[in-house]
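All protein chains but one are shown at their positions in the complex.
Let's look at chain A:
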Amino acid sequence: MLEIKGITGGYGEKNIVNDVSFTVNKGSILGILGPNGSGKSTLMKLISGVLPAAGGEVRIDGKPMADFTAKELARKMAVLPQLHAHAFAHTVRETVSLGRYPHQSGWFSSWSDEDEEAVVEAMGLMDISQYEQTQIDRMSGGEQQRVFVAQALAQDAGILLLDEPTNHLDINHQKELLDTIKKQAIEKDLTIVSIFHDINLASMYCDQLLLMDGGGVVRIGEPHEVVREQDIETVYHTRVSNHPHPELPKPQITLLPGVERESSEASIRAKDFRISKDMVLYQSPIPLKTVSSAVVNAGSGWFRNFMNRHVDAFYNINNSVQEMSEYIEESGLKTTDTVGMMTAVQTEDAIIKEYEGPFGSVVIAVTAGVGNGVDVSKAVERTLRVGTINTWILVNGILSDEAFIQAMITATEAKTKALQQEQVKDPLTGTIATGTSTDSCLVAATQQGEELPYAGPITELGKLIGVGVFECTIEALKLYQLAKAKSL
């Protein structure tokens, strides 16, 4: 356990670090964040004792650091500093072996089995065993970094201080190294303090974070308490956006550029939709921010091409993603830039309408087939069949995250209302259907023009979506009924 109490210090008269306190428990990792010159490295030097503190104290396992001799301290605490200059050639093994220095004593002390084991294990953990006899100055920066981490691990100390351990490493080795360190922290009950430049990596791997600025603590706590847009923006003077990690309950940030992106004015128009018997296709001149439940590229993202493809009723849906992707490529589009949906409905029967509002306009596109309409309140245990209402809402404006979700809710309500109006029934239960079993919805926006923070029915946007989706769905249903009547 490492306790820092009100530590203060710097070079000469000037204190760079002022009154920093924290405690790191065994088995946990504390990440130190902060902009250049915020005192991170100085704090590290005060903790490691390389720089004498002007005030405060460092306690290791409850004992003041001053009570340890240099060797005792090195057995308790290993340090990975930032820069490694060396004038002479050393092999990897020699370098890692130096980590055993504090465990050797006496004039003639020799290499013990324990020393050997620690060195071999450290080299194995850092994946450098094969370079054992290589001269370190012939290795890349990343490989050298791993050698020095191995040296620190070979020291076999309970506390590990790391100054930017992922320096010079590619993303694979960043991950590998931090995975290893995290694993070591848990397995060997290590206490780890590490400086990070990468806020996202720090958030992912650390149990606690310490955000520094101007030599003091701005915030300390769990990652979700520290990685907050406002604090990061204030400390780093950089616009950032906060979002969750896709797999871990840890916040991540994304940089927002300071330079306005040079993008041409563009607006979505109903007349630009191309309708054929194979598909409805809209190609936007600029990427649109999109949220959808499509077959290809569902979820959120930025896309240029929007395809609603006609497939026959016997289309094999088991391999649909793969097949649809190939289809998109065959059509001369890129799957990375295209949202793809499917419908069994004749795409020529698609209804596409433009609605003008005070803020801008909305284009609604609907294809409706209700061969297997479903009353969702009675939908338990039903087999899946094709028969789809695909609803697109394309907005000329800037939507917030809330607006995307509210637009979907509003559209769904309008669709259900349209089905009720048209008396579409669930063939199994005979009750009024609320949709079909495989409906899809897509909301996309240019993210230009007016800011639209909400899209519920209380807003102008919500009203347009409600009316538009209702009208378009009714028209599409009418065309569907007509087509069905014709084919009979």
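Worth a mention:
Assume contacts are C-beta pairs under 8 Å (C-beta built on N, C-alpha and C of every residue); 3 or more make two chains touch, one makes a residue touch a chain; residues count from 1.
By our rule, contacts and distances are computed from a predicted model.
When the listed names "Rhamnose transport system ATP-binding protein", "40-residue YVTN family beta-propeller repeat-containing protein", "Iron ABC transporter permease" or "NADH dehydrogenase" are checked against UniProt, the chain not shown comes out as "Iron ABC transporter permease".
Interface note: of A:Thr8, A:Thr23 or A:Gln135, the residue touching the hidden chain in the full complex is A:Gln135. Taking the complete complex into account, A:Val79 is the one of A:Val79, A:Val92 or A:Met324 that touches the chain left out.
For chain A, the residues touching the absent chain in the complete assembly are 45, 48-50, 69-75, 78-79, 81, 84-91, 94-95, 98-99, 101-102, 104, 107, 135, 137-138, 155.
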